[in-house]
Structure formats: structure tokens, C-alpha cells
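Notes follow once the structure below has been shown.
In this view, the complex is presented without one of its protein chains, the others remaining in place.
Each chain gets a letter, A and B, in the order it is written, and its residues are counted from 1.
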Amino acid sequence: MEEQHIEEMKKKVIEAVSKCRICMSCYADCPLYESTRGFVTQGPSGITRALYYGIRWDALDGKDGQDLRDILYACTTCGSCEVRCKKSACNIPLVEIIETGRKLLVEKMVGPMPKQIKVLESLDRNGNPYGEPAEERTQWLGSIDPQDTAKIKLVQGDLKTETLLFVGCTSSYERDLVNVPGSIVKIFNHMGVDYGILKDEKCCGDPALRLGEAGLFEEMAEKNTKVFEQAEIKRIVTISPHCMSSFSQDYPDLPNNITIQHYTEFFAEQMSAGNLKPQKSLKKKVTYHDPCYLGKHNDIYETPRQILTWIAGDSFVEMEHNREQALCCGGGGGRMFVEIEEIERLSEKRVQQALDVGAEIIATACPWCYSQIADGIKTSGNEGKILVKDIAELIAESL
Amino acid sequence: MEVIVAIRQTPLLDGEIVLTADEKSVEIEGLKYHINEWDLYALEEALRLKTEIGARITAVSVGGKATEEAMYYCIAAGVDEAVLIEEESSYQLDSSSIATLLEKFTSMRVFDLFLTGVQSEDTGCGEVGAILATKLCVPQAAVVMKIKSLNPEESIVVQRELEDGFSDVQRLSLPALLTIQTGINQPRYVSTMHLRKARNKGSIMRISPLDLSTGTGLPAPKKTMKRAFLPEVGSVKLEFIDGVTAADKAKNIVDRLYGMEVL
Partner (left out) sequence: MTKGLILAIIEHRNNEMRDVSWEVIAAAKDFSSKFDLNMAVVLCGCDCSDLASQAAKCCSSLYCLESEQLKYYSCDRYGAALQGLIDKLQPTVIVLPHTTQGMELGASLGGRLDVPFLPDCLDLFCKNGLWIGVRELFGGKVRGEFQAALSHLVIVSIRPGRFDVVAEESVGNEIVSEKILLDSTDFLTEVLELIPPATGGIDITKFDIIIGVGRGVGDKENIGLLESLSKIMGGTLAATRPVIDMGWLPRERQVGQSGKTVKPKLYIACGISGASQHIMGMKGSMKIVAINTDPKAPIFNVADFGVIGDIFDVIPPMIEAIKVRQ
């Protein structure tokens, strides 16, 4: 990276953090601050201030750099802080600052966290962050009903498709989650939508960008953009809100005529249009966990609720901390790939919040939230008392 | 302080293994490469010396066009000089020939420390370091797990990993050669932007083996691979446990173990 570019990033951070009033409003919903020892450097303005001084005092290398790295990479990038700061009129782009700090440390070869290095290597080599072979990406199709898979168009080479279902790495490779893409496929087929799935789908690049590897992200975005253009795609429906967010907000050159939607948006549209008519069949008490990248990052709060109310009616209950105040599951910002010491696990806390309102099902719409919450149910010893379901699964079950 | 690090690129054998038509070797055409894992630790250790005492680092490798990527990686990681002893058929060279080429190169240089990895992931001979040190007449220490102290231009104290949990500590006069064991440090992440910059702006010093006055062509190998084959997996005693599902197999193996009174 050009020295000038690094200087620009440093300047941007100094300027942005200088505006902070240190009002501490941002700590109110910060999941990191909640779940760790409560040190100031574990909250949004503390983290950004640490970065500020790291730059001012040129302490981005060696042991200092590593200490700063540990602070910066603990953030889940959920955006709760930005929401609060916006409300309290300072409107400091805290997450952006933290991510810029990560970019700086990567360029200084201090970041990312050692365990995340193989994630980046895997993204580059295999097109997914999990170290799984690229060739096995569509193997999940073998686990679902052949009648359903028969209707899927596998897009590669010269094949075109107007609507693309972007499955995403977690839904493709995580065996415990295979029911999620399976349900989505079932719903698509039920609606008779003409759609395709990429035969050689590669990661959207979100983990690279969140970890501070802007160069790798650029390359991945460029390649994916070309693929989308070649297949003449007009609409991309994603399973993960992270992919959706990445395409809408981070991809620099995606053609304007491509509509990016999370599947909840697409399905809600289809429900309004009468093409999708799930039965009001869910009797169990169900609550909804707002994924940060669907809610806080993209302001999609009501659409998933509309769908759930349609299916569950009065059985839908709201947790105390919902929408903008929803507690982050702890999976975003690269946290899926590294262990941060927590006094109280975020996922377990969230499960308790669901139990507190008598929920029997926690519904969510993000594969990482799903994974984290499922884990939280297990580790808190609540298996059998409550379970996690993706909204897609609930819709499919109600057809 | 001058430090030289020898780097080897090894092919990545992830998928199915294909042998050459004459069955003398593994087909490396079309394979991807990466830097030998041990050498990454050696490289990181050298770069640590650069940060701590301002050592000047030279990365050297014997290889063809494909090895350029490894050299750019070293440049991106922060070495001061990257040297490629260009030889397309380098994959056919044995450890002794490589050591000879490196010896010729190194004898034209002044150095304080020469680092190699313990062995390579592909051939795993672990020879180059020892042969090179012997030919250069410098003291050597193999399987170094820690550099305990360094008196630049004088001596270095290292801890070496031995079997059964033993280790020893040796002092070597400089110049010396060390073969570096994995786990000695945490190799840094070299970003895509750094690699791009290295590819665009970095320069690799290219040397032909002929420049190294090795007489007529390449040094004669001390050993050549005459046949390659895929080992049959399994042994006479191996029994695969039956079962349709994993749960079936699980039950069956537990039954067998109880049956044999192992459990």
C-alpha cells in the first residue's frame, strides 16, 4: 500500500475521533463491553481512542501494535454504537474507524489475529473462510430433496439467470445449517420462481473486509462483479445479511440495475403479492433475534417480523432488547473465527433473554446468528427447552 | 548484521495425486505452490532480527518462473533483497545440488547468519541446511526452537528441540547456520496490497547457475528418484467397522471394544 494511502487513513481516523465528546452513550448497547471485564478499551469510544493514540504516538508496531490489535479485533462490528451516536447527534462512524484501524494494522503486518490468518488464506485459495475445498461448495445440494434440487438452475460459463440465489459460505459448508438453504430452495420452488445458483460461487468477501484486508476484498469483489455481469443477473437474493450488506454497501462497481435483497425482503414482497402463502401454523411461542447486519446496518427490522406474525400470529413475542437494541450474538466482525475471552457469553445471554419472555423458539435470519445461538443453547444447558430456527425454515414448515 | 534465508516453494498436493507417465515422479504441472511451511518460520525469525537489531535480510531460492511468487512474497514481507537462482528444472534437483548452488551463491557474500527450515513439506529430506553448513565450514544447529541470545558478529545461543521432550542449548560462533523448527514464532500475515506492490515495484535479483561457476551446468545430484508410487493404505490387521449411519458404526465399535475387553 502506498505510504500516502496509509497517511490518509491515519488522518481520517484522527479527524473522526477528534469529534468524540466522550459522552459514553455508545457503551449502552456495546456487546463487547457487556460481555468482558468492562474496561473502557472494550467499548466503542475506548477502542477508537486507543487507535487514536496508537496513531498519534506511532505505536502501531511490535508489542504495542499487538495490544492494539487485540483491542481492535475484539469488536463484532455490530453497529450498536453508531446507532446510539447518531441519536445523540455526534454521528461518529465508529465501526468504520475501527475497520480502518484494522486495515492499518494489516498493512503494518501486525494484524489480523493469528487465528484469522488462515481464514484470509482460505478466502484467497478456496473462496471460503473455512478451509473447505472449493469443489465441495455445492455438495449441500446432495442433502436435500432431489425433487427440489432438480428445479435449480446451476449457473456457470455462458448460462444466464435473472434471479440469483446467493447461498453464501456458511450455508454451503456448515452441515448443521443445511436445512436453511434447503428451506429457501423449497420456498423458491413452491413459488415457481425462475432462479439460479452459481456453480462456482465464491465468498462475497465480507470476512476479508471486516478483518482489514481491503486488497483481498477488492479482488474478490471484482471477480464476483464480473460473474454477476456475465450472467446478466438483475436480482440477487442472499441467505446471509452479511452478503447482502457487502453487495449493497461495500462493492464498489456493482451495476446499479442489480437489486440486492435479503431473502426476508424477497419473501415478504412475494407474500404481499400473493405468491407465497404460508399457513398461520406456528403455535409455539416464537421470538425474533435481529441480526445486526440486517437490522442495525440495513434498517430491516419490520419485514422479518411481518413474516413471523403471519406464520405465528399471537404466538410471536418480543424480547426486551430488540431492533436497534438487540444484543449482538458475537459472530460478526471476524469474531466467528477467533476466541475472545468473555465473562458471560453473548450467545448465552441472548438465549436467556429469549427464555425470559417465555419463548420456545428463537427465530433469526442470519447463519452466523443461528450458529452462535445454537451454540449458546447448548453451552447454557438449555437444549430441549428452546430451539433456534431460521425464518426460512419456519416458512418452509408452514407451507 | 547480514542474514540470509533460504526459501523453497513446494507444490500443494490437495486433491488427487497424479504421477508422471513414466511413474518416476509426481506430476507437478498445473499444481499450485506455496512457501514451505518451515521456511515461513525461518523468514519470520529473520524479519524479527531485522526489527530488533536492524539486520539486513536476503531471501534466496532455487527455482523457475513459479518461484517468482515466493520471492515477491518475501519482498512484501520485508526482506531487503530477494535472489532467485533461476533453474526451471529445479524440481529435479536433489538436496545436495541445491546445497551446492546455495554454497556457491553464499560464498560470494558476507553473512553472519544463514537460516533454513528444518525440512521441506514435499521431499522432507532435511539435508540442505546441514550440507550447506558443512560446505561453508560454518557451525550449525538443527531444529532450533528459540534464539536465546545474540551477540552480533560474535556468537548466538539457541535452544534446539530434541525427542522425548528434551532440548539442548548450544552457543555457536558467527557466522553460523540454523535450521528453524515450526512454532518458533508466529509468521506475519502479508496482505494482498503488499503483494501487489511487491509484484509491481519489487525487483528480484536473478542469477543463473552458470554465473555461480559450477563448472559445466548444474551440480550432479547425489540421488535421483527412479520410481514414484502411491502406497496402499491399510494393513493386514485393519478392519473397517460396518454401519450405515455414523451412529451404527459408533455402536459397533463400542461393542467390539467391550467384546475384546479393551473397555
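The definition used in the following text is that a residue touches a chain if its C-beta (ideal position, glycine included) is under 8 Å from a C-beta of that chain, and two chains touch if they have at least 3 such contacts.
Keep in mind that what you see is a predicted model, and the values were worked out from it rather than measured.
Visitor: Touching the hidden chain in the complete assembly: which of B:141, B:190, B:204 or B:218 does that?
Guide: B:141
Visitor: In the whole complex, what residues of subunit B lie against the chain that is missing from view?
Guide: Contacting residues on subunit B, toward the hidden partner: 13, 17, 19, 25-26, 95-96, 99, 119, 121-127, 129-135, 138-143, 157, 159-173, 176, 179, 182-183, 220-231, 233-235, 237-241, 245-247, 249-251, 253-258, 260, 262-263.
The rule is simple: only the chains that are shown with their structure count from here on.
Visitor: Roughly how far is subunit A from subunit B, centre to centre by C-alpha average, rounded to an integer in Å?
Guide: Distance between chain centres, rounded to whole Å: 38 Å.
Visitor: List the residues on subunit B that touch subunit A in their complex, please.
Guide: Spelled out, the residues of subunit B in touch with subunit A are 14-15, 32, 51, 77-78, 186-197.
Visitor: Which subunit A residues qualify as touching subunit B in the complex?
Guide: Interface residues on subunit A, with respect to subunit B: 1-2, 61-62, 106-107, 109-112, 114, 117, 120, 124-125, 133, 135, 213-216, 218-219.
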